[in-house]
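Note that one protein chain is taken out, while the other chains of the complex remain in position.
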Amino acid sequence: MDSVHLPALQVVVPLLTAPIVAVLRDARLSWLAAVVTSVMTFVVSVYIVQHVLAGAVLSYQMGGWAAPYGIELRVDSLNALMLLVVSGASTLALLAGRQSLTLQIGEERLPLFMAAWLLALAGLVGILVSGDAFNIFVFMEISSLASYILISGGPDRRALPSVFKYLIAGTLGATFYLIGVGMVYMMTGTLNIADMEARLAGVGDTNVVFVAAGFITIGLALKAAIYPMHAWMPNAYTFAPNIVTAFIAACSTKVALYVLLRMDFFVFQKNLVDHESQFTYLLMPLALLGIVFGSVAAVFERNIKRILAFSSVAQIGYILLGASLISVSGFTAAVLHLFNHALAKSALFLAVAAMGLYFARLRLQVLRGAGRKMPWTFAAFVVAGLSLIGVPGTAGFVSKWALISAALESNLVVPLLVLILGSSLLAIVYIGRIVEHLWFGDATDKAVQIGEAPSWMLAMVWLAVAANIWFGLDSSLPMALAQQSAIDLLRQLP
Amino acid sequence: MSQILNLSHYWVFVLLLMIGFYAVLTRTNLVKKLLGLAIFQSAVFLLFISMGKIDGGTAPIILNDDWSQTFSSPLPQVLILTAIVVGISTLALGLAIVVRIKEAYGRIDDIDASSSEN
Partner (left out) sequence: MSSEVSILLSLAIPLTGALLIALTGRWPNVRETITLLTAVALMLTVWQLFPEVMDGARPAVSLGQMMPGISIAFKVEPLGMLFAALASMLWLVNSVYSIGYMRGNGEKHQTRFYVCFAIALSATMGVAFAENLLTLFLCYEILTLSTYPLVSHKGDPATIRSARTYLGILLGTSIGLFLPAIIWTYQISGTLDFTVGGILTGKMSGPAVGLLLGLFAFGIGKAALMPVHRWLPAAMVAPTPVSALLHAVAVVKAGVFTVTKVIVYIFGVDFLFGQPSSSWLIPTACFTIIAASIVALHQINLKRMLAYSTISQLSYIVLAAAVLKPLAEIGAALHMVSHAFGKITLFFAAGAIYVASKKTELNQLRGIGHRMPWTMTAFTIGAISMIGVPPTAGFVSKWYILGGALQGQHYLVVFTLIASTVLNAAYFLPILYRAWLSKETDPNKLKHGEAPWPMLLALVTTATLTLAFFVYNQPVIDLESQLVGRSK
């Protein structure tokens, strides 16, 4: 395949099939079409990763108009890795999710739902391939609007107020971002990210650019659910249809984080006077607070999905912490954790979705003893949970290792170590609580009647788990991309 | 004083932005929240459009190969056209959700999903 068109294909494939899926009348067919589209997206991203690993930076001029005037799609190591995460998470969730979707969405609404899914996918990959700040905004809104639909599509009415909150927060965040981009545009006259970076050089100490950086960072922090701007997230994750959670939790906040890293590191870091202090005095404290708050809150939650959602708040803190160390090793750790955490959460939520086939409510009390009835699902959950904790042999260990190494190089060794390790210990506690309820709890009336999840779904859950183990034992792929992206984005650092 | 007047479009932007933001944060009626959000977004649209305006500039249409006129920048307007579409979609979706909240709960004020039934 000609590598030139890959970035465009990445977006165009799901974007164009979405309306087709929408008019299908057969639920099964629409699911199949969505799966095929998602697999194709995944294949394209694999190709892209191959090219990027070989050292290429893929650039595509939309409509043949040259950048910076035309719209540029641009893929380097960082977004290549993220593309893999997003398309992989979507594919796995769709593959695993037929029964779960049919159960929670219903046959007649499934075609439209699948169309929204593909739009969300198109939006997310669109954000990733875009080399243009305004385009990112548009794709962000496409993916957000589609995600609102996905999240509110389930049978749980509490999803509605939750998604409304998400809509308000998401729109505020995106609009903040837009204000920031507008201000940068005023100063530089360009929207192309690479061009912006070059042209900011002369005006880096003006107030407008400072304010712009602030707006962009805060707006994206809101979308990325960085503590304390996470309030929308736990409910949205909890009450969404289970399969949707597996997809959204693995990638939507990560993609916002990606944009944050791209803007703050690539565009601003070099050009803004004393931009480091934004990390040192704002983002790093927030990251640390998020780690503590998320872990502690997860320990006290009673709904399995909420536990995992609060754990995500903590994990986002890890990613942000790595980045705000502003060092190559820290940034590598952040990107690795973006990847590895997506793997772990994807597997965890898929296992939860398998349990959700039998339980409408996913409170620990209700799920007592369910693990004994579905041992394979439970085992998958446990292994993915170990990855979340960071036990060696799983993907989570690799990024925790990288993060601790980066912390050891910083000048805050002791507090950072205490927080990182302390939060890992809390992860043992909250995963342990789930294990104890699911395995040792006296089976509830409901739990007595159930059996193992459908074998196809189980296979997909285990595929996700296998990825966790694979990348825990051989981390060369994400490591190579993460290191390369750290070098790319921090190239100006000594 | 003249500087303040010259920057009047920024003042309008800031004022609208704050009005919208205030409404989003303080109103408990979901429709009013959404309207606040719409005002908030409109403020940003104004910011973009006003920045493309040049004194004495005209629409960038080249007649008779005459390049000597001053043109306003068309790009922000194009961008905002897109942003308006996005804004309308958001508003529409938001209202649709409010309708469903009304159907499900029978009211349209702020409902805390985590504290209601578990």
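Lettered A and B in written order, each chain numbered from 1.
Keep this in mind: a residue touches a chain if its C-beta (ideal position, glycine included) is under 8 Å from a C-beta of that chain, and two chains touch if they have at least 3 such contacts.
Note that the coordinates shown come from a computational prediction; the quantities given were computed from them, not determined experimentally.
J.: If the full complex is used, which shown chains touch the chain that is missing here?
T.: Every shown chain touched by the left-out chain: A.
J.: Which candidate, A:Val21, A:Val52, A:Ile389 or A:Leu489, sits in contact with the chain we can't see?
T.: Missing-chain contact among the listed residues: A:Ile389.
J.: Can you tell me which of A:Tyr47, A:Tyr358 or A:Trp401 touches the chain that was removed from the display?
T.: A:Trp401
J.: Which residue among A:Gln10, A:Ser90, A:Asn271 or A:Ser475 touches the omitted chain?
T.: Per the contact definition at the top, the residue touching the missing chain is A:Ser475.
J.: Given that one chain is not shown, which residue among A:Leu357, A:Leu421, A:Ile450 or A:Ile487 touches it?
T.: A:Leu421
J.: Spell out, residue by residue, where the missing chain touches chain A.
T.: Counting over the whole complex, chain A touches the hidden chain at residues 386, 389-393, 398, 400-401, 404-405, 408-409, 417, 421-422, 424-425, 428-429, 432, 436, 440, 472-476, 479.
Simple rule for what comes next: only the chains that are shown with their structure count from here on.
J.: Give every residue of chain B touching chain A within the complex, in rising order.
T.: Where chain B meets chain A, its residues are 21, 24, 30, 33, 37, 40-41, 44, 47-48, 51, 76, 79, 82-83, 86, 89-90, 93-94, 97-98, 100-101, 104-105, 110-114, 116-118.
J.: If you look only at chain A, which of its residues touch chain B in the complex?
T.: Contacts found on chain A: 134, 137-138, 141, 145, 148-149, 152, 157-164, 167-168, 171-172, 175, 178-179, 182, 185-186, 191, 234-235, 238-239, 302-303, 306, 361, 363.
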